[in-house]
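The complex appears here minus one protein chain, its other protein chains still in place.
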Amino acid sequence: MAFIANTPDDVRVMLAAIGLDSLDQLFDMIPPEYRLQRPLEIPEALCELELTTRLGSLLDQNEGADKRVCFLGGGSYDHFIPAVVDNLSARGEFYTAYTPYQPEASQGTLQATFEYQTLVTQLTGMDVSNASLYDGGSAVTEAVLMALTVSQRHGRVVIAGSVHPEYRQILATYLANLDPELVTVPTPGGRLQVEDLDQAVNEQTAAVVIQYPNFFGQLEEIEAIVERVHAKGALAIVSVDPISLGLLRRPDTYGADIVVAEGQGLGNPMAYGGPYLGMMACREAYVRKMPGRIVGQTTDRNGKRCWVLTLQTREQHIRREKATSNICTNQGLLALRSSIYLAAVGPSGLRKAAELSTRKAHYAAEQLAQVAGLSVAFDGPFFKEFVIRSEKDPVRILEHVGRLGYHGGIALGRWDSHLKDKILIAVTEKRTKAEIDGLVSAYAKAIEAV
Amino acid sequence: MAFIANTPDDVRVMLAAIGLDSLDQLFDMIPPEYRLQRPLEIPEALCELELTTRLGSLLDQNEGADKRVCFLGGGSYDHFIPAVVDNLSARGEFYTAYTPYQPEASQGTLQATFEYQTLVTQLTGMDVSNASLYDGGSAVTEAVLMALTVSQRHGRVVIAGSVHPEYRQILATYLANLDPELVTVPTPGGRLQVEDLDQAVNEQTAAVVIQYPNFFGQLEEIEAIVERVHAKGALAIVSVDPISLGLLRRPDTYGADIVVAEGQGLGNPMAYGGPYLGMMACREAYVRKMPGRIVGQTTDRNGKRCWVLTLQTREQHIRREKATSNICTNQGLLALRSSIYLAAVGPSGLRKAAELSTRKAHYAAEQLAQVAGLSVAFDGPFFKEFVIRSEKDPVRILEHVGRLGYHGGIALGRWDSHLKDKILIAVTEKRTKAEIDGLVSAYAKAIEAV
Amino acid sequence: DPPSLLFETSRPGRATAFLPASDVPDTPLESLIPTSHLAESAPTLPELSELDVVRHYTNLSTLNMSIDSNFYPLGSCTMKYNPKRNERLAALPGLFAQHPYQSEDTLQGLLAILFDLQQILAEVAGLDTVSLQPAAGAQGELAALLVAAAYFRDRGEARSKVLIPDSAHGTNPASANLAGFEAVTIKSDGRGLVDLADFQAKLDDQAAVFMMTNPNTVGLFDPQVGEIAKLLHDRGALLYLDGANMNAILGAVRPGDMGADLMHYNPHKTFSGPHGGGGPGAGPIAVRSDLAPYLPAPLVARNDDGTYRLDYDRPKSIGRVRAFFGNTGVLFRAYCYIRSQGPEGLKRVSQHAVLNANYLMSLVRDLYPVPFGDRCMHEFVSSARGMARDRGVRAMDIGKRLIDSNIHAPTVYFPLIVSEALMIEPTETESRETLENFAKTLRDIATEDPTLLHDAPVTTPICRPDEVKAAKSPILRWTPAREPA
Partner (left out) sequence: DPPSLLFETSRPGRATAFLPASDVPDTPLESLIPTSHLAESAPTLPELSELDVVRHYTNLSTLNMSIDSNFYPLGSCTMKYNPKRNERLAALPGLFAQHPYQSEDTLQGLLAILFDLQQILAEVAGLDTVSLQPAAGAQGELAALLVAAAYFRDRGEARSKVLIPDSAHGTNPASANLAGFEAVTIKSDGRGLVDLADFQAKLDDQAAVFMMTNPNTVGLFDPQVGEIAKLLHDRGALLYLDGANMNAILGAVRPGDMGADLMHYNPHKTFSGPHGGGGPGAGPIAVRSDLAPYLPAPLVARNDDGTYRLDYDRPKSIGRVRAFFGNTGVLFRAYCYIRSQGPEGLKRVSQHAVLNANYLMSLVRDLYPVPFGDRCMHEFVSSARGMARDRGVRAMDIGKRLIDSNIHAPTVYFPLIVSEALMIEPTETESRETLENFAKTLRDIATEDPTLLHDAPVTTPICRPDEVKAAKSPILRWTPAREPA
């Protein structure tokens, strides 16, 4: 019996203590008419050997970054994960603990989370961080919901068209039954134009959401944009790539009010999209409107420094329908992984990851631009990701490149038919020059063949 | 700098404290004429990303049991390793501790080792076990050296030709410069004949070494053999397969004096031959002649039950040249893994592993015997391993079978030209009927093609 | 000594080698990215050697209680054993190295697993269609309510209310609010069940959904569920089943069979995902077929040729609640667990979860009265009200004192309908000896000196922290004692 400790003997003794004759009687609270009278129609049990063999071979059918050279990005990246991250985060005491409700029995998780919060503030330059949210996409929406409360404006929310299309979809989903109008500012040139933004933001606008580097890898004119947002009395919500913070300006220096990020790149595997890590940091003044758990420092009765969950009166288990958010679960394990990652790589390592990604992405863009039939789509500066335009159908091109052993990029037409001639390509520090040259040659072959 | 914590600042401060100007001066005890005046000619340093990529791809070139279906045995077996074994043994506190010299700081290792010793006695039925030896092969020799001391006979050591050829080589190597004569009893029929044994064992014989199941997988007439050995006043050293003890008679029941085993099959990976686990158990009377570390139970000053290294006066760090053995390092981590394995699978799991291996091996033998050009070589009962005779050259047959995706067996000619038409095949509980049928068909094709 | 913070251990210049030199042409960085975008310096992260990091986290971890080290009978959280076999499989590159935007032809193994999981969760729910997207139970609740909202909108019905029992988890009203509904509380009756009169009084044409946790948070199966479903359906409203307590009823009764129209799962609870100090979880939702068009997209679909695809073609879908497919890593572990159990095994899980809870209750209820129910499902709620009144010992004191015996505290002060609540859920993976040891400890505590209990725990790395101070002047990040000169 998988994972059940009771022996037939135990069952006998225990049933007798309860005063029952059979396991079935345990369920006699349930009216018989609802009881399932047949076995569940699900596959039969597998022992460990079978499970390992069968699921192992199913997984082996997949061809991800382990089997093809990966140039896919769009919010999930093949960054390098140092071995210490896997090793330490796998310790049972971290892995199989629950939310640290009992601080005396949870100082490990609490201190690690306090350190995570500090690391996030160090990365972003913001005042405070929460203990994590679900993912970078829903974190954008949580930031908007928070901005509604902070600003007390409920008329409009503005988002740049250069924000990840799925992040924008999430926001639309959440706002569908709420008051604010959602206005998306198109970015046909790959970046947000300040004039377009000015038109979209009105006096009832609670917040403007910008991504930096944006979904196309482009660097928005972030300082000018935030200035305009503030001029309209709205909050600037900026979604960043944490790896980019090894190189790019910290959000505090350009006046961001709420910073969110997808923390996957910081030591978390791509894992077909999740679990990921929603990061959120903001100005101190907003902390009591921030969703999610927060760990704070205090002292115990002996005056010893220690940590506890704090400001819980914001949360749903206390405030119920008046909570700042319905969030309960956080992404503790991923926050831990990201903390270990940052502690292991340090400032020089993070900078190097950012710099190598930048250099290699620019090299790749330059080389691809020389392939007949391809051109670089947007002319703004970019970080580790860029868009190329293809004269031939990207979907077919990518199929061909795939057969040559490369995950060559993301066809942007999947989200927007206006972008159907475009491909988004990401390059991380893991990619070698030889792999990039191989990609370029694969594209050249594909253009010819398709 | 890989794994060095001192910063340039630290180095400055520390050198100053010592009164030196440079790191180089630290070595001025060494006469300059011996100092190496050039860099070592070894490959340049690799950072973690490079190391992971390069060694990962080198390892990926190998085609072991991960890429071909494995029917290789001969002392190393593809048995199933439950995930708990890997997970728990990897805990840093076990993994990175040293020999438990300080019992107060090492009760984890000590208790685990005491449990290991107990598990070995439960498996074998013997009175006492040590804390492990290097491997099953050198354990045979250590048992012989021990028997020399116990028996106070130094004239002869007898070993069956059906013992693993490499185990026999080790014994020969060790005895080369010592007094006893080494006599090997040939086993052309795959098993030891009592009459042959009788001729070989004389009154000066310290011990007879038997393997059960033997190298060919055959089950020796163990009871009769041990009886004859004892009749001559010699000790019976039996090398067993611990997995077989889920099914076969325990060594105490047939009178073994010293039992040794290769413990690899109990939760340890094949890992191209090592590190493995030498197991040794014996009668209580011999314990003070046993090589290797031993953990014993005692109490602390408060009367609390606890564990310590004990009987250390046998060992080289106390007795120096008079030690029972030169052994210092043991295989603590592998003993731990085997304990976790046995604890996880329990008596029913071990029995099942043994039984499935037996059934599948017999099915394989039966099916292979039906292939034209192949026959089963020996007619004694066998456990999970058997020998087939091939009309065509085993080496070429196996090459062909290999190309079809199978590690099809071991050509026995590598050790003994008399066996050059024979192939040793092992079948563990991991092999499925489909894989066995596949092997049979691969052999059939090979016989035809070669 | 408590471990230092990473930032206190940091020394300038300390680092380890993990990335190589650049192998592409060396261009000045400023020629790639204008300086107006570049930071003046790297972030002020801590600088540590690899051994610093290893020792820090190794030692930190030991300050935690966890399932792997302790009995953890935290009610409502289903702290069952997390099988290591699942972790081994989840660590394979066939899962971890898969990018969410790979082409479907490179994902057939994984899509087969996820499709299978959708089917299984539908079967266990007794409902028709499953979306695996939501990232957590609470997000599943929200997604399901958004589905309900879309359903009513599509039918041209404007319904503004969601009814929720007073014994419900706080996520229910919070999710209802976030989905744009008004949360209306339904009282519990003297048996700890839904007060039918109150329910009927509040069930009007504005009611969209009734969110029911069944078994409920006091560990009782509410047998009125069929009647409730009928009343709701008669009014055109929907019954939502909060799946938090599914561990009690797997294979015994299916939400769809008791009238539920939609539900969420907490796979990290019911199907053994490790809780990771607070997450990650996942929150798949299952719905009746007429609600299926509104589910978040994509779902996994099977093609006629046996291959799998992602089905994005769902024009009525509410859209997305998170980016990418979902919390695949968590879902995969749930799948491993379910496949390890099979139909008989899943049923047995609930049998033993309920057996363990009832046995434990039988061992302690004389000293720790259980206000609602003679028996329980997978958990039970004792009240320390008598002890609080007679001896000044509160539920929290009892929980803290258990920690001194290496047992994690139960959930305290929840559900709100039991005063001085101790909510105890042993799960099926604990042994009888563990339960008996827990009962003995709990019984011993009942007669211990109240002062000792007020001081507890006394064997832990810290004693009771000052939570008021923490909330009053929040210190939420480390800052250097003095700024560097």
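Every chain is named by a letter (A, B and C) in the order it is written, and numbering of its residues begins at 1.
Convention: a contact is a pair of C-beta atoms (placed from the backbone, for glycine too) under 8 Å apart; a residue touches a chain by one contact, two chains touch by 3 or more.
Keep in mind that what you see is a predicted model, and the values were worked out from it rather than measured.
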Touch partners, limited to displayed chains, of the chain removed from view: A, B, C
Contact set of chain C toward the excluded chain (per top definition): 1, 9, 11, 14, 17, 49-52, 54-55, 58-59, 62, 67-70, 81, 83-84, 340, 406, 429-431, 433
Interface with the undisplayed chain - residues on chain A: 1-5, 7-10, 45-50, 82-84, 86-88, 92-93
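Basically, only the chains that are shown with their structure count from here on.
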Leader among chain pairs (count of C-beta contacts): A-C
Whole-Å gap between the CA centroids of chain B and chain C: 46
Centre-of-Cα separation between chain C and chain A, whole angstrom: 19
Per-residue overlap in chain B, given as positions that touch at least 2 other chains: 48-49, 82-83, 87, 92
For chain C, residues that touch 2 or more chains besides their own: 14-16, 18-20, 50, 52, 54, 58, 83, 85, 87-88
